[in-house]
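Below are the structure tokens for one structure; questions will follow.
Shown here: the complex without one of its protein chains, the others still in place.
Chains: A and B, in written order; residue numbering restarts at 1 for each.
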């Protein structure tokens, strides 16, 4: 078995590890000839990450047979954090049960980690259609969620054909951000029904994944339907990689 | 009732909240046609803040009848910290028991917080005359107090017609800073008695308020008399706003 994925830097691997660490402690990646994918739910089954990273995103990519590798996310992230910006990064496996991470520059540092046992059950993807779609930058989404989180631990998103409003409520008061369809922050706003779409979600999940996966200036796609799950989509690099994030609505919407 | 105070940024509101937070957890502001004022002692009645912020300091100011609003300082500061440097800030109240904080830029974020019950007893201002007056920048005062605090938790200030000396003592040793009247750090030094003025104060109070209210390059006025309270005066913006801080002397001066 040969698996080799070489990148010009550790930046994208770090985003991947950080995004995954918001949901699970152990991560099972699936490598195939097409690229690397990852899918898992958090322990409470409220959120799901669905990541795909095509072979074209790598400087060099080789995978002669489908193979699964499971790592402790915190340990993996710690190793990746040791890469210098100028280091190229090669993640490879040539031996059963081992993963090698190699940083190369004027000298070479090599980490060989023992893989964990991979779980067998695959995670199915929810089949949902979305009625509302809003596109805005990672920075704007993070700002709005941080604002609301000063008052509340959940956010209600209401999208009409004219605007989207994010609102949080608690005993302390109310926080809201309103963005008109024409505001420069709104890159796209689509609603394929006449009445507004309205649903409430946990802020913590949304804020964590947006901080982890959202690049400041890159667009994030937010899709949802009234009282139904929400989906965020973040770009992973510029070669077709993406991180999808699904979140169940809060039931106790008042 | 209408109360509206609009500023070009949240900077001064933040200084106000930070300064007040050094003394109390709940803050009662008094808004009148003239501006916003605040006065309170800390729970141990050792220190007092007396703040006045004139209507001229605001881009827009409206207050059709005197009104008191009480907030939890930490919550209020947390909201203010969410403002971007380029956001304009409007603090307003149009409804009994509610205060609205609005940040505007290309889109609008609005926080509506439930006000706390306002205490009824007013805080009287101590009537004191001061024999010594020293003016120096916030940066210099903070440096000196930080120096002394490495050795001691109280500082003795001794002002003669020629110099001012700050001294702290503990089992560990002695720390002192001496500034001659002619040193560039001394912007003014006045003593209206022949013998030196000498008194001792808690460093913690002085350091906290200086960090919170003192701008690096803005002058701070320090006034006191032998074994009597001290007063610091910080400028709040450039339109006549000011933060006065009174501190009782330590009795156990050795």
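Here is the rule we use: contacts are C-beta pairs under 8 Å (C-beta built on N, C-alpha and C of every residue); 3 or more make two chains touch, one makes a residue touch a chain.
If you're wondering where the values come from, they're calculated on a predicted model, not measured in any experiment.
Enquirer: Out of A:114, A:129, A:194 or A:216, point to the residue that touches the absent chain in the complete complex.
Expert: Considering all chains, including the one not shown, the answer is A:114.
Enquirer: With the full complex in mind, choose from B:110, B:185 or B:233 the residue touching the hidden chain.
Expert: Within the whole complex, the residue contacting the unshown chain is B:185.
Enquirer: Using the touch definition from the top, which of A:27, A:79, A:145 or A:232 touches the missing chain?
Expert: Of the listed residues, the one touching the omitted chain is A:79.
Enquirer: Give the residue, chosen from B:66, B:81, B:150 or B:193, that touches the chain omitted from the document.
Expert: B:150
Enquirer: Going by the touch rule given at the top, which residues of subunit B touch the chain that is not shown?
Expert: So the residues of subunit B touching the unseen chain are 143-144, 146-147, 150-151, 171-180, 183-185.
Enquirer: If the hidden chain were put back, which residues of subunit A would touch it?
Expert: 75, 78-79, 82, 84, 98, 106-114
In this section, only the chains that are shown with their structure count from here on.
Enquirer: Just give me the whole-number Å value for how far the CA centre of subunit A lies from that of subunit B.
Expert: Centre separation, subunit A to subunit B: 45 Å.
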